[in-house]
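All protein chains but one are shown in place.
Labels for the chains are A, B and C, by order of writing; each one numbers its residues from 1.
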Amino acid sequence: MQKLSEMMRARAAELLAQGAVGRVLGWRSGGLGYDPSPAFFHSAEQLPELVYNGFCAANLSKYLIKAGENDGRTLVFLKPCDTYGLNQLLSEHRIDRDKTYLLGVGCGGMLDMEKARGKGIKGVGSLEEAGGAVVFQTLYGEKSCPRSDLLLEKCIACKGGEHMAYDELLGAEETAANTGFDRFAGVNELEDMPAGERFDFWRGQLSKCIRCNACRNVCPACSCNQCVFDNARSGVSAKANADSFEENLFHIIRAYHVAGRCTDCGECSRVCPQGIPLHLLNRKLIKDINAFYGPYQAGADPDSLPPLTDYTKEDVEPGVVTTRGGATGC
Amino acid sequence: MCGNQKHAVDLLIPTLGVVTGIRTDTADVKTFRVNGVDGGVCFAHMPGQCAMLSIPGVGEAMFSITSSPTNTGYMEFSIKKCGSLTDWLHQMEVGQQIAIRGPYGNAFPVETALRGKDLLFIAGGIGLAPLRSVINYVRHYRGHYGAVDIVYGARSKGDLVDYEEIKNEWSTSEGIQVHLTIDRPQVGWNGHVGFVPDYVKALGFGPHRTALVCGPPVMIKFVLASLLEMGFAKTQVYTTLELRMKCGIGKCGRCNIGSKYVCKDGPVFRCDELDHLPDEY
Amino acid sequence: MLKLSVSRIPELLAAIGGARALFLPARSGGQVNFTRWDTGVEYCGEALNTVKSAKDFFFPQSENLLTFQTQGKSISITPGGVPEEPFVIFGARPCDVRAMDILDMVFLSDPQDSFYKARRESGVVVAMACNAPEETCFCGSFGIDAADPPGDVAAWIVGDTLYWDAKTEKGEALTGELSALFSQADGGDLAALKTHKEEIASILERLPLSDLRPQSVGGSLLELFSSEKWGELSQACLGCGACTFVCPTCQCYDIQDFNTGHGVQRFRCWDSCMYSDFTMMAHGNPRTSRLERFRQRFMHKLVYFPENNGGQYSCVGCGRCVSKCPVSLNITKVIKAFGVKENVR
Partner (left out) sequence: MPIEREWEPLIVAFCCNWCSYAGADLAGTSRLNYPANVKIIRVPCSCRVNPLFILRAFQRGADGVIMAGCHPGDCHYTSGNYYARRRMTLLFSMLDYMGIESGRTRVEWISAAEGGKFAAVMNEFAGAIHELGENRRLGDIRCKNYQK
C-alpha cells in the first residue's frame, strides 16, 4: 500500500499541475498511525500528507456534495465499495459527475482499531503492515496480529474488488480475497430466534445508543438538506435518549429511509461509538427487497430504479410477514 | 409525582402568569399585559432585562420586558409574530395563563452611567420593545436625566409599535422630543421619510449624548457608523442583542458570542465591548 | 490506606451496591459502559475508559424538569423531583473525576443548578487510577495525574491488591460502612504502590500525546476566531454529536417539551454545538455552516471556557473523542494545528 500511496500522490500532483482538477479529496495522515481524516488538498505542497493505508475506511463520496459548490473538478479517491455510494448520489442528482474526477484505488480490506483493542493491543506508538499481518509497536511491547483478524465488518462482507464507476484506476490489482462470507448470516440468525429474544437482542443493542447521529451523518444515502430528525416540529427528539421508544423509532426510521438506496457500505456500523451492529437493520431490508422484489444492489447501476420507487401488480401482500412464519405473540 | 419526594426549586422551573390585556400594535406585533396569578407583576426587573415565556408543548423563548419597572401594576411584552411560539401567543385570548421565569440578563445602566445624561434613543421596528422600558423609566424619574430625544423608524406607519403611546404621551412629555420616520412615502403620513441611520445624521445630535440603540442588526450597524461619524465614542453607545436561548442563565451554552453569554453578560452591551467579541451575531 | 484482595472486589461491590445504587464499568453488548450493579454484574477494570463518561450520573442525557397540565386557559406546573437518591460511582478514571470539577464550574456557579447540585451531593465517587494508559490519553496536558486519582475515594489495583484511600468526608463515611472488608496497608504495600505509581508515570511520559500543550495555542481570542485554519480543519467534520456526547466536560443542553397526551413534560437533554439546530432561531441561524459550529466547540473548550473560569480548559484529555470520532478529527489535531511551532510535534 506504501507503493500505491506514492502512485496516488504522484497522479494527484500531475492532475493538479495540469489544471485538470482544482482540488484533491483524499485522506490526511494523523499522528497515531491509524487516524487519517478525510481532507482536501489544493496544491502539490500539501500532497505529502496524503496517505492511503488500512485505516482509510471513510467513504469520501458524500463530501463531493459540498465540494460541488466550488468551481472546477474534484479529484476523489474511491475504493471499490465507495463507488456504490457515489453512484447512488449520482442517481439522486446530489453530485454533478462532470465536476468529479474519479480515481479508483484498489483495496485489500480496511482495518478496525476497535478489534485490535479487543485483542489487548493498547498504547500503540506506530504500526506497520507486513505480509498479511499488522505489527503494532506499543508501550507494552510489540504485538502482531493477522490482518484478516482485524478486518472491519464491512470488509469481511466485501462486495468485491470491482469499481462501479471510475475515470482511472490505480493499484486495482490489490483486492480483498473473497472470503465467501454470507452477509445475510447475521440476519438469518436473528430471524430464526423467537420474537421475544429478537426484541431483547435489539433492546440490548439500541439501549446503548447515545443519539450522536453519527450513523446518519456518515451515510452516503442520508443526504437530505434537512433531516426529519432535525425538524423540531416533526415531534421526534433527535438528540434525547428520552426512552426506549425514541431509540427504536430513530433506528427503524433511519434504516427505513435508506431502504432500497442503502448500498450496504457498512459505514453506519463502523462509526457507531457504541458498536451497535446497525448493518443488521440495513441488511434485513436488503434481504427482504431481494426476496420480495428480486435481487437489487443499490449503487451498482446509477440508472436503475430503486425498489421503493417501483412496483409490480403482482407484488407480495404485507401479510407475507405473518404467513411466512414470522413470530406472533411469545 | 408521588410519595414524599421533594419538588425541585430551580431557575429553570417557571411560575405562572396570566394575560390580562392584549393590544394589537401592528399587523404582526401585539403587546401582551401579564400579571402574576395573584395580580401585580410576576417579578421585579430593571429596564432592558428579559423574561422567558412559555406555552406548554409549544416552546419557550426569551422576550424583553417592555414595561417599565416603575409600573408595578402589570408587565408588558411587545411580541412580533415570527415563529411557532409567537404564532401561538398571537392567538391567545385574555385570561390565558402562561409560564414565565426571569428576570434574565443585565440591564441598561439607568442608575449609573445614564444618570444625569442627555439621552438619545434610536429604535427600528420591534426594536422599540426593550427601549420602551427605559423610556418610561426615564419619564418616571424625569429629573434624573437631561434632554431626551427619541428617533424611531419603521417600514410604514402601520409598523410603528406603540404609536398611540408615542403620540399621546411621549410627544407631550416635557423635555422629550420624538422624531418618527418611515422607510417609504405613504398616504396619510406627514412626517419624515427615510432610513433611521440617515435621519439620525440629518437631525445632527451633539456627540455629548449617550445613545441607546435597538433594531434589526443591519440598522444597528449603520446607526453606529452614523454616530461615530458624528463624533460619538463607542463608549457612549449602548445596544441590546438577541440570540437563541434555552436556559437564560449562561449554562446551556448556545447564546455565546465569544466568551460572553447574551443571556447573562448581555443582552445590553456597550458598543466598545462588542469590539472584543467575534462577529458572530 | 486500606487494602483488599482483588478477588474480593465482588464482595466489595455487593456491600456497596446492596445499600444504594452503584454504577461501575461493566461490559454489555460488546462495550464497556457504566452500568448499575446487580448480582452478576462484573467490574470491568481492564477497559481504560467507558464509552460514555460518568457525567451521566450528575447531568443525565435526559431528565424531566417539570410537568404541565393544561385545562382551557389554565396551566398547572408540577416541578420534577429532587434527585436525592444516594449512589456510588465505582471505577471512574482520574480524567472523568476531574471533569466533574469542570462541570461544577458551570452548574454550581451562581445561579446553581439544583438538579445537578442534588446529585453531586448524593453521589460518592470512587476513582480508580489508570494501570495502562493508552495512546489516546493526554490527561497530563491538563495537569491530571492518572496515577493519583482525585475523588471521594482514590483506589489503585496493583497486582492482586486493591488499595483504597478515602479522601473526603463522603469517602470516609463510605469507607466506614465497609471497614470489615479491608485491612490496613503496611509499609511494604506503600512501597509497592509507590513503585506502581512510578511505573505509570514512566508510561505517561512515553505516550505519543504526552507533549501536547493546550497552552501552545497562540493568539488572541479574535485572532484565533478569525483564523483561516478552521475552514481546513472543519472540512472533514460530519457534524454528528459523537465527540460531544462521549465528552465528559461538554455541558450544553436543550430544553424541550413532550406532549404525552396527558400532560406536557418539559425535559432537558444534552445538546451538541455540532448540530445545525443548536442556534437556530425563528429568523435565522448565526452559525450557518459546519465551520462555525466546529469552531465553536473548540473555541469554547480552549479559549472561551478558560477565559471565564480562571484559565481552566474544558477538556481533560480522556481521549474519547480521539478514539470515537468517525473521521478521526479531534481536539488534539486542533491544538496541534494552532500550536506555535516549538510546542508542536
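Going forward, a contact is a pair of C-beta atoms (placed from the backbone, for glycine too) under 8 Å apart; a residue touches a chain by one contact, two chains touch by 3 or more.
Bear in mind that the values here come from a model prediction, so they are computed numbers and not experimental data.
Trainee: Write out, one label after another, the shown chains that touch the chain missing from the document.
Mentor: A, C
Trainee: Among A:Ala17, A:Ala185, A:Cys224 or A:Ile252, choose the residue that contacts the chain missing from this document, as touch is defined above.
Mentor: A:Ile252
Trainee: Which one, A:Asp96, A:Glu129, A:Glu191 or A:Asp301, makes contact with the chain that was left out?
Mentor: Considering all chains, including the one not shown, the answer is A:Glu191.
Trainee: Looking beyond the chains shown, say which of C:Phe258, C:Tyr275, C:Phe305 or C:Phe338 touches the absent one.
Mentor: Reading the full complex, the residue touching the unseen chain is C:Phe258.
Trainee: List the residues of subunit C that touch the chain left out of this view.
Mentor: 258, 260-262, 265
Trainee: For the chain that got dropped from the picture, name the residues of subunit A it touches.
Mentor: Residues of subunit A in contact with the hidden chain: 187, 190-191, 195-202, 228, 234-236, 242-246, 248-249, 252-253, 255-256, 259, 281, 284-285, 288-289, 292-293, 307-313, 315-322, 326-329.
Everything below uses one rule, namely that only the chains that are shown with their structure count from here on.
Trainee: Which chain wins if you rank chains by how close their C-alpha centre is to the centre of all protein C-alpha atoms?
Mentor: Smallest centre-to-centre distance to the global C-alpha mean: chain C.
Trainee: If you take the mean of the Cα atoms for each chain, which one ends up farthest from subunit A?
Mentor: B
Trainee: Please work out the Cα centroid separation of subunit B and subunit C, and write it as a whole number of Å.
Mentor: Those two chain centres are 39 Å apart.
Trainee: Take the average of all CA coordinates in subunit A, do the same for subunit C, and state the distance between these two points in whole angstrom.
Mentor: The answer is 30 Å.
Trainee: Would you pick out the residues of subunit B that each touch at least 2 other chains?
Mentor: 84
Trainee: Any chance you could list the residues of subunit C touching two or more other chains?
Mentor: Expected reply: 254, 271.
Trainee: Okay, in this complex, where on subunit C does subunit A touch?
Mentor: 28-31, 33, 48, 51-52, 61-62, 132-136, 203, 206-209, 232, 235-236, 238-242, 244-246, 254, 256, 258, 267, 269-272, 275-277, 322-324, 326-329, 332-333, 336, 345
Trainee: Okay, in this complex, where on subunit B does subunit C touch?
Mentor: Contacts found on subunit B: 1, 5-16, 54, 56-60, 82-84, 86, 93, 95-99, 243-244, 246-247, 249, 251-256, 258-259, 276, 278, 280-281.
Trainee: Could you list, by residue number, the parts of subunit A that touch subunit C in their complex?
Mentor: Residues 30-32, 35-40, 58, 63, 113, 122-125, 138-140, 204-205, 207-208, 210-214, 216-218, 226, 230, 232, 237-242, 267, 270-271, 273-276.
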